[in-house]
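In what follows, a structure is listed as structure tokens, so that the remarks can point back to it.
All protein chains of the complex are present and in place, except for one that has been dropped.
By written order: A, B and C. Residues from 1 in each chain.
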Amino acid sequence: MLTTHPFESDADGDTLREECGVFGVAGSDAASALVALGLHALQHRGQEAAGITSFHHGQFHTHRAMGHVAGSFDRDDVIRSLPGTVAAGHVRYSTTGETALRNVQPLYAELQSGGFAIAHNGNISNAMKLRRDLVRRGSIFQSTSDTETIIHLVATSSYRTLLDRFIDALKQVEGAYSLIVMTPEGMIACRDPLGIRPLVMGRLGDAVIFASETVALDVVGATFERAIDPGELVIVQDGQIRSIRPFAQRFPRPCIFEWVYFSRPDSIEGDRSVYDVRKNIGAQLAIESPVEADLVIPVPDSGVPAALGFAQQSGIPFELGIIRSHYVGRTFIQPGDQVRHLGVKLKHNANRALIKGKRIVLVDDSIVRGTTSLKIVQMMRDAGAAEVHMRIASPPTRHSCFYGVDTPERAKLLAAKLDLGGMTDFIHADSLAFVSIDGLYKALGEARRADIRPSHCDACFTGDYPTTLTDQDESADVDQFAMLAERVS
Amino acid sequence: MLTTHPFESDADGDTLREECGVFGVAGSDAASALVALGLHALQHRGQEAAGITSFHHGQFHTHRAMGHVAGSFDRDDVIRSLPGTVAAGHVRYSTTGETALRNVQPLYAELQSGGFAIAHNGNISNAMKLRRDLVRRGSIFQSTSDTETIIHLVATSSYRTLLDRFIDALKQVEGAYSLIVMTPEGMIACRDPLGIRPLVMGRLGDAVIFASETVALDVVGATFERAIDPGELVIVQDGQIRSIRPFAQRFPRPCIFEWVYFSRPDSIEGDRSVYDVRKNIGAQLAIESPVEADLVIPVPDSGVPAALGFAQQSGIPFELGIIRSHYVGRTFIQPGDQVRHLGVKLKHNANRALIKGKRIVLVDDSIVRGTTSLKIVQMMRDAGAAEVHMRIASPPTRHSCFYGVDTPERAKLLAAKLDLGGMTDFIHADSLAFVSIDGLYKALGEARRADIRPSHCDACFTGDYPTTLTDQDESADVDQFAMLAERVS
Amino acid sequence: MLTTHPFESDADGDTLREECGVFGVAGSDAASALVALGLHALQHRGQEAAGITSFHHGQFHTHRAMGHVAGSFDRDDVIRSLPGTVAAGHVRYSTTGETALRNVQPLYAELQSGGFAIAHNGNISNAMKLRRDLVRRGSIFQSTSDTETIIHLVATSSYRTLLDRFIDALKQVEGAYSLIVMTPEGMIACRDPLGIRPLVMGRLGDAVIFASETVALDVVGATFERAIDPGELVIVQDGQIRSIRPFAQRFPRPCIFEWVYFSRPDSIEGDRSVYDVRKNIGAQLAIESPVEADLVIPVPDSGVPAALGFAQQSGIPFELGIIRSHYVGRTFIQPGDQVRHLGVKLKHNANRALIKGKRIVLVDDSIVRGTTSLKIVQMMRDAGAAEVHMRIASPPTRHSCFYGVDTPERAKLLAAKLDLGGMTDFIHADSLAFVSIDGLYKALGEARRADIRPSHCDACFTGDYPTTLTDQDESADVDQFAMLAERVS
Partner (left out) sequence: MLTTHPFESDADGDTLREECGVFGVAGSDAASALVALGLHALQHRGQEAAGITSFHHGQFHTHRAMGHVAGSFDRDDVIRSLPGTVAAGHVRYSTTGETALRNVQPLYAELQSGGFAIAHNGNISNAMKLRRDLVRRGSIFQSTSDTETIIHLVATSSYRTLLDRFIDALKQVEGAYSLIVMTPEGMIACRDPLGIRPLVMGRLGDAVIFASETVALDVVGATFERAIDPGELVIVQDGQIRSIRPFAQRFPRPCIFEWVYFSRPDSIEGDRSVYDVRKNIGAQLAIESPVEADLVIPVPDSGVPAALGFAQQSGIPFELGIIRSHYVGRTFIQPGDQVRHLGVKLKHNANRALIKGKRIVLVDDSIVRGTTSLKIVQMMRDAGAAEVHMRIASPPTRHSCFYGVDTPERAKLLAAKLDLGGMTDFIHADSLAFVSIDGLYKALGEARRADIRPSHCDACFTGDYPTTLTDQDESADVDQFAMLAERVS
């Protein structure tokens, strides 16, 4: 779940948005402790804030905190404050400060039917429009989160049962959502009709587990059962599991970028090992864009599997030419151009003794603004590299994502501004190549990208958005919205 | 403003409720700094939390904090975070913890008309009923405060202008309210039709000031203009002041306890000096219940003016027989019977050298549970007093208040359980006397309490409540309400 | 205990120094809880920091905190962290920040004989000289406190037993000290040969209690036994009490200002009730400097007893013309001229209805810089007073104290700069009078101040310092010392 408008700027004038992760447990005495572990395993999906809600004896309990799961949710007193056999949690990427705490999920509201807690991964692309309508009819919003729109739609629905109200709400929203909902009756997990964001189900003894990725099931020792289907609601109540599919069936379009970058390599997405797919992309790159060189060097850590695939396919030795400090997070998710520049310097150091005088192939997962690539190429040259060839394990990123992936606005995407030659010059590389869009689908086991109804959402590469983008077409409202907000210090 | 139900227990099983204070400034460059000073002067009306909201260039800014005004709102960074020429604030008495922060006022909401901030002194006696109706229609509450009810009534009103919506809302609530409201258009101060809680208006240069008591005007250097009339709305917009009286006129019933205890002695309430009234009560006591003694000793600090009145009327010397530590707050407002017991010991010490062998008259403002009186009498005896006579500057407190004054439930009020003899025995005094209800009205300049339409609300003494008490008659709902709340740690 | 040099400036360029309080318990299972209560009762002697050290099973335990005793030492976890039957504590007035924590007492050191903890009220007037000598011989100081000098003198003494080493150390220091020392063997309380600062002994069951004032005995329920004699060491070991008088006998010179201002009115100092002495001073003032007036008004709270004495002697009614907020500390002890100016405004408010048109006598305990008096006189005039006569319950303060009382340097003392007429003009009073120095001794029961060997230290009024002032005569070293200090942020 995200704030509604991808183009809204943060304080530093940068425009990074968050990716989130969700995790839910129904039916375990250690529910909130398991959720804490699961969220820790999903920390790469959102590092700025986390929250857990549990339900016990008719009472909801919530703890929210800025920062990592470790440090807040590994404390005994916090876990003890979250009793009960049902619990759900959320990690998110967002801005800092107390203000933001009201945006940290799970969100909670007291409806006529009782408490209602919700954790959301994705982004609702008509949230602003719905919000305006709801406010006009007297709804009062507590947060600036798009997710709260769903709660108000449930609260004001004219249907009678909570389940009907919830489905009524979902039918009014467009965009991407993988949701975990808690009510006094139980837990509901669901995924939007296109299945844009992932959501899987597992088992741990009698407990049912929902998670954004299978790695979170591994970490808590649960077995992976299956993915939630696009458009499916799975309801856990009194130990029973029901499945409902209230939407007209559509061709699924799961986000292809999960394989390229977001998911952990040890996760299984859509029956495929993320690690394998990344190695395949690297091998495909070696086939499509070979180069004479002495060493294959991954940009740590996300470039490692593709670099191994490239090295094995090409026969060029794989070496650690860039050493990464273990005490900072990964690059793509840090806020602020300025911090990122500093970050690169602090986080990566060239292995000079190895690189000096060598022709090297650098393998990275993607290029966003290009500033990181520029610095890494320069770092290699400063360390004495004879030639620097850059290979990218995704097609050029030319379009913003409106479904919950953290991308800057188009004007800041390097591939939206420059052609291949321009990009090669910009990053000062001797050569630059991206895997082709068909090559990417090949790495996923398909012959090529289908012209009609491609199997995935690849809008960031192709601009082919699978849903309408209502708010996007009414962007003049952005500032008006921002002005309404109370600033709490 | 208070939580809705006076009988809801806090964690220690005690049932103290809060009294609040409000302060607003419209038209000063130092608005939020003045509000901080004003709230500091009103600190005696609520010591557990405070908040200030300011409005600047279309944006509302809010800071809320648990604890005293000093320590939070005397910091430069906090005042700088509250820019603008319009600001309002609130002090309140309440429970502790992060959870409560969402209940700290001013409350804020974004309505269709824009931001809406509200600070409330009083208590709405049909808040639960209204809340149930609103939730049924889809409203989502953020706090457990009765004040939020007003906001939702405004948000869902079918009237068009904000002012009409606000009046529509007020007509649906019953009970006591002195309110300061901020909107993008300006500030509205208003007082319920009976004028139960106080609210005054002053001027500081071009700025208009609203405050619960005149002492807060003094402290910021403002001149006292007049009290807001019962049922009056005063609207400050673009430097202009308008007055509206939308309610059918009723006979006012301002709270008589403000003179007895709540207001500061240096405040003017209803054209009368609180200090003078208290001295009058003391003199009246000396007339009604004289005693042979060597010393008149006030129970510090609230008993001092009445003790001076008693001493001057009786000719018995006034002496400081009880020394109060300067580093703790006053007795009545501390939560928890246990803490209070300890508190008496820590906060007061007998002046042994003075008291030994003397017959003393102790003068105090009121008796609630009686535990404090018991301890003070015992302290005087331990210090060697020959006789201890207790004189109380109010009639026996026999009924709970539902209008925003902190009183325990009836079952814990000493005067509701025992007659005068029983009370005298309970506190171990040689004699005990309360001022009569007619004597109290005499101290206020009237001949006696009017049988029909008395001039004040004196329900805590007489049980004569001037409004209906809707929630009170449906108290079975209390627990249901408590169960709905999310517990945030 | 204080930092060594009274003329060293704090960050704001002001020069206030601290007064301290000490409290010790030997032989109670609730030792540290009793110390916390005792320190709370002595809070008026130092509000900026506090510390408690306890001894249990061969181990010393210490907790130190900035700020008041309440808030830090009333927490269960803190008291539990201070086990044992022997404990001592200290309150002090000082600068803020982490830096200062190393100066918060009790100070502790591990000597060859084992742990050594010390709490000090007073000031050592040759501490700088001793420190330079010790550093030259290799001692390393941890704090900038004069008290630490005593510890190093003990550590480097050539005597064999700890007691001999301690006496050896005391014989080298000059100035004022009331000390409580803890060692693995027991507790030692002692007072300098002139007895400048107070120290009393009490009993609570089998436990022995030491305290700066008797009020602290009252608060914990202990009985007052006697004062520690000037030059006496009282040693409590294994439940036995021994007294040692190792110094040549001298005529005592207890600080007279304890009666004027520092001690609580409910304390007994030197067999006299502080309250009584203050009333006597007020009566003496009325005899020495009568005035025609309508009201006698105390400057709260320290002027109250003298005002009562003045009113009773003169027959002019005593009234509360200045109302003091209960939520701030008393004036004299606040740091910073700027804050003090603001402080007066915030803390006191005129009782306008009472004062308007009246001739008033203001009674205060002392005049230091005169800025407070100026503001209070002005406040009375603003409230409509017809005439304002100021009466001061001490002689003019013309000299700095080097024995642990908080006074500014001479150049800032109003009475050191101006004569009576000049002072009257400065504070804008219609008349001003101080009690005479002989009048002050009369209030204490003497005929007048003895020319030779007066019974008290009154150096702040007379400049007659009872000890040499070694550091004072070498003040060029001050800056050098300040430069050596590490600044810890």
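Keep in mind that, in the parts below, a residue touches a chain if its C-beta (ideal position, glycine included) is under 8 Å from a C-beta of that chain, and two chains touch if they have at least 3 such contacts.
What you are looking at is a predicted structure, and each value in this text was computed from that prediction instead of being measured.
Hidden chain, full complex: it touches shown chains A, C.
Shown as candidates are A:65, A:109 or A:308; the residue that touches the absent chain is A:308. Remark: the omitted chain is touched by one listed residue; of C:30, C:66 or C:155 this is C:155. In the complete assembly, the contact with the undisplayed chain comes from A:266, out of A:133, A:164 or A:266.
Although one chain is not shown, part of chain C still touches it, namely residues 53, 58-64, 78, 81-82, 108-112, 114-115, 117, 135-142, 151-152, 155-157, 483-489.
Not every partner is drawn; the one left out touches chain A at residues 37, 40-41, 43-44, 47, 68, 70, 215, 218-219, 264-266, 268, 273, 275-276, 301, 304-305, 308, 312, 317-320, 323, 325-330, 345-346, 349-354.
Just so we're on the same page, only the chains that are shown with their structure count from here on.
Chain centres here are means of the Cα atoms, and by that rule the chain farthest away from chain B is A.
Per-chain CA centroids place chain B at a distance of 37 Å from chain C. Annotation for chain A: no residues touch 2 or more other chains.
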